[in-house]
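Since the structure comes first, as structure tokens, the remarks are kept for the end.
Here the complex is missing a single protein chain, while all its other protein chains stay put.
Right after this comes chain A.
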Amino acid sequence: MSLWEYANPKKFMDWTAPVLPWVAGSAALCLSVGLIWGFFFTPDDFRQGSTVKIIYLHVPAALMAINAWLMMLVASLIWLVRRHHVSALAAKAAAPVGITMTLIALATGALWGSPIWGTYWEWDPRLTSFLILFLFYLGYMALWSAIEDPDTAADLTSILCLVGSIFAILSRYAAQFWSQGLHQGASLSLDKEKNVSDVFWQPLVITMIGFGLLFLALVLLRTRTEIRMRRIKALHARARRA
């Protein structure tokens, strides 16, 4: 009995079917608790007023935007090394969720930036890195949809994901070199003394867990859909041959 047995499509469908409602339910719970707490039961910031509350959408979305790409990278590696079809399909399923998270982070950031920085957009390294991440997602998804043969598509997108990851990191540091930042540094970390105050911090962690669970639920759901689509295609092919 090894972990890899769960990568069998049949087994995957079997174990995800009961797990999925629980994941989705706890995502909904965390998000509603975190967002309601964050929006209605935290004080306004003394300088930013209530605009500070956009943090409960912005930070978790940005977190998941990066982690979605990371998950695609791991899934691509598993596909290239062990050739588990579920892995390739999970990477495919994660891309649209990741690009949506990137867009949410960019849009909420722009809405917050307008009153606080006085501009919707600034060519700041962090903002620029996210825009480039968005372009990488776009290219990745375009390559998936352009290739008909599923195995070829999985192989080529996995290679692109690997190379893209290197260049995404390169672009991030190149952008830092290229322009001075306007975006504040990390204010939520485990190893620093100065963090954001507790009243804002606690609901934020709950929304971050909520976004993580939401991502997991969406990816599981989309992977299940992809597997079913694969099966339908196989059934059609069999029916045509018969």
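In this section, contacts are C-beta pairs under 8 Å (C-beta built on N, C-alpha and C of every residue); 3 or more make two chains touch, one makes a residue touch a chain; residues count from 1.
Note that in this section contacts and distances are computed from a predicted model.
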Listed names "Acetolactate synthase small subunit", "Heme exporter protein B", "(2Fe-2S)-binding protein" or "Glutathione ABC transporter permease GsiC", matching UniProt entry of the absent chain: "Heme exporter protein B"
Residue among A:Phe12, A:Phe136 or A:Phe215 touching the omitted chain: A:Phe136
Hidden partner chain, touching residue among A:Val23, A:Ala175, A:Leu214 or A:Ile227: A:Ala175
Interface with the unshown chain - residue positions in chain A: 132, 135-136, 138-139, 142-143, 146-147, 152, 155-156, 159-160, 162-164, 166-167, 170-171, 174-175, 177-178
